[in-house]
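Every protein chain of the complex appears in place save one, which is left out.
Presenting subunit A:
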Amino acid sequence: MNRFGLILSKTYMQKVKSKSFLITTILFALAIVVGTNFQSIAGLFDSKDGSEETWEVVVQDDSGTVAAALEQQIVFVNDQIAITRSEESISELESQVEQGEYDALLSVTIQDSGKIMADYFSDSLTSDRYSSDLQVAMQTIQSNFAASELNLSADELATLNMPVSFNHRSFTDGAKSAEELDEARGLVYILIFVIYMSVLIYSMMIATEVATEKSSRVMEILVSSVPPIQQIFAKILGVGLLGLTQLALWAAVGFVSIQLSSDSFEGGIYTLFDFSGNSLGTIVYGIIFFLLGYFLYAALAALLGSLVSRTEDLQQMLMPVNLLIVAGAMLSFFGLANPEASMITITSYIPFFSPLVMFTRVGMLNLPLWEPMLAIGLTLLTIFVIGWFGAKVYRGGVLMYGNSSSFKDLKKALILSKKER
């Protein structure tokens, strides 16, 4: 194996086998499993309240017609509610509810105008969903009564209740509809967060790796064995592969967990995961911009890591870089709400922000292909410039020891690594 491969595999294997990697991977995977099974897990805690049991409602109805209709109607709304008719007095029934014979009491009267009046008594106010279900059922009964009063047919009733069809369209050709935007926003939000976190974490890992080698002084042996530029890129690639491994594991856990989960994934945020044409494109862009962001910031972190003598100084040195990443994330979150703002358009071409901001635009808008391509090109160019410059600084930086934690050391490092001929 050549030296590049050796460093790459050592970086990767050592990290993959480390306890911290194992722990974070497992913890986050657990979080994903919990997240995808949230409904079932929440249900576990609910079952003791009797969500599986029936909710006994005793109905006191002088006319008798409403109670009979309710018995039929409630099945369509919530089949856990059981209706019992009773002729006893209100006070008698109230005491029965208090004693726990029934869960709730519904007292129904019909006014002369045909309006149904209902009073609902229950032990607790937490059983709200039963009362609202009852209300829905009663509303239908009310409508049916009114319809039969007016001699309306079922069809005529349906016409009356017909919902409006309200479609939002944009003049811009190819612009996403509001519905599509909402769908896109969820996925883009999640991916921005993933890119932001992983760029922050993995570039920090690179810087720590370099600083540790330097502070333990093993660097002098390494740098006399292997050219610095090979070391930098082998490390960056090694940690990059580690990142991809971790993300792939989590994605796999998420996918399997969704498949196996008994939760229903229809509607809500789960519309994001249907992997239809649009979201697949977003995911591919997400991977591309993750890699770009990672390589850009990892090269920068390696450069800065080579300047510090002690790992303690690293945080201070990396502060400006971390601020750049945070600024990029802020812009993206702003861009989620206003993807067409000119500030977002401009910053999406600045290489340090592109990975996050251009990704936001690509995810939210239907951009012509050249726009993301231009940003990708500019970022790639920046990565090569930083990599080249980084290797120069690295060569001198790793030989420098002292209270170095300032950018003045950049110059010193460059002098030290100067090619004299």
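Methods note: contacts are C-beta pairs under 8 Å (C-beta built on N, C-alpha and C of every residue); 3 or more make two chains touch, one makes a residue touch a chain; residues count from 1.
Just so we're on the same page, contacts and distances are computed from a predicted model.
A.B. asks: Given the options "Alpha/beta hydrolase", "Sodium ABC transporter ATP-binding protein", "2-oxoglutarate dehydrogenase" or "Stage II sporulation protein M", which would UniProt use as the protein name of the unshown chain?
C.D. replies: "Sodium ABC transporter ATP-binding protein"
A.B. asks: In the full complex, which of A:Q39, A:S132 or A:S225 touches the chain missing from this view?
C.D. replies: Of the candidates A:Q39, A:S132 or A:S225, A:S225 is in touch with the missing chain.
A.B. asks: Please output the residues of subunit A touching the missing chain, sorted low to high.
C.D. replies: Touch set of subunit A with respect to the missing chain: 1, 3, 6-7, 10, 14, 212-213, 216-227, 395-396, 399, 401, 415-421.
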